[in-house]
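All protein chains but one are shown at their positions in the complex.
And now, subunit A:
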Amino acid sequence: MADTMATAGAGSSGTRSGGKQSTNPADNYHLARRRTLQVVVSSLLTEAGFESAEKASVETLTEMLQSYISEIGRSAKSYCEHTARTQPTLSDIVVTLVEMGFNVDTLPAYAKRSQRMVITAPPVTNQPVTPKALTAGQNRPHPPHIPSHFPEFPDPHTYIKTPTYREPVSDYQILREKAASQRRDVERALTRFMAKTGETQSLFKDDVSTFPLIAARPFTIPYLTALLPSELEMQQMEETDSSEQDEQTDTENLPLHISTDDSGAEKENTSVLQQNSSLTGSRNGEESLIDNPYLRPVKKPKIRRKKPNPPARLGHFPFCSRACVPFYPIALHSKSKPPNLAFEILCQFIVSFG
């Protein structure tokens, strides 16, 4: 504790030495007791016989007095706790004084001797600690097991956390709009990206960059994608089939294979139609639970196979266009030598084409 007060030194009468107080009220509260100690020291010096004293020596003795009292308190508390108690008793203090080198036997004699001297030093008036301007809210009061001279609890805002956040929007319409706009943005961005990184075709002759179209890659055999079922379809069919009756396990895999026999084509058609109807039947049950049209599962169109032309016994491609058909009978008949050269060229062309 720094004593910033400018005192005139301890007087001979032991009265309180007044001085300029340049400290704020909060410090005064702590310094008031120190000043009392100074007064006490001055009175003790007077009792000893000194007329005056140096300020430094008075300060030294005051500091020693304060340290002595604090040390007695700390040591007595330690001894008390050493024996598993909480309330210090007289024995603790006696042991403390003995440990600090104090002759306890002389204490009663001293007490009687000091009665002769004037007992001064008025008690310290209670100055409460000034409240800070930044307090927010009420501090928690002390629980009963905490003594009253302990410091107060801190302001509640220092340890209470109240998270501030906005409730997330759960309105279906808004969410739906958001999802739709996000999806549109994603699609647009993706198509633009593909147009910029891949090949493009343009609608306008002179302006290439305004509306780029992603260049279409024609497949060599255009009808191949129509023949082969997609992965998704295969998965769906397998899932629904596994959850359905086991009677149709044999015929399930048939529609997935390309039919090779015409005679079996009709059987497959009916089985496929049966399969589709059963699938749709199962899906109808699901659809009844979900009202929302956006949430219904996608219905793929039923695979309808037309009856293939009986004269066209081609073997592999019943979907072949009829353009190929008339060529073969002509080629078959080419065994006889055609008299016409043009006809020969035509036959060769047909063979290379077929």
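In this section, a contact is a pair of C-beta atoms (placed from the backbone, for glycine too) under 8 Å apart; a residue touches a chain by one contact, two chains touch by 3 or more; residues count from 1.
In this text, contacts and distances are computed from a predicted model.
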Could you check which of "GPI-anchor transamidase", "Small ribosomal subunit protein bS16m", "Transcription initiation factor tfiid" or "Cytosolic arginine sensor for mTORC1 subunit 2" matches the UniProt name for the chain that's left out?
"Transcription initiation factor tfiid"
Residues on subunit A facing the left-out chain by the touch rule are 33, 36-37, 40-41, 43-45, 47-54, 56-58, 60-61, 64-66, 68-74, 76-77, 87-88, 90-91, 93-94, 97, 101-102, 104-108, 110-112, 114-115, 119-124, 147, 149
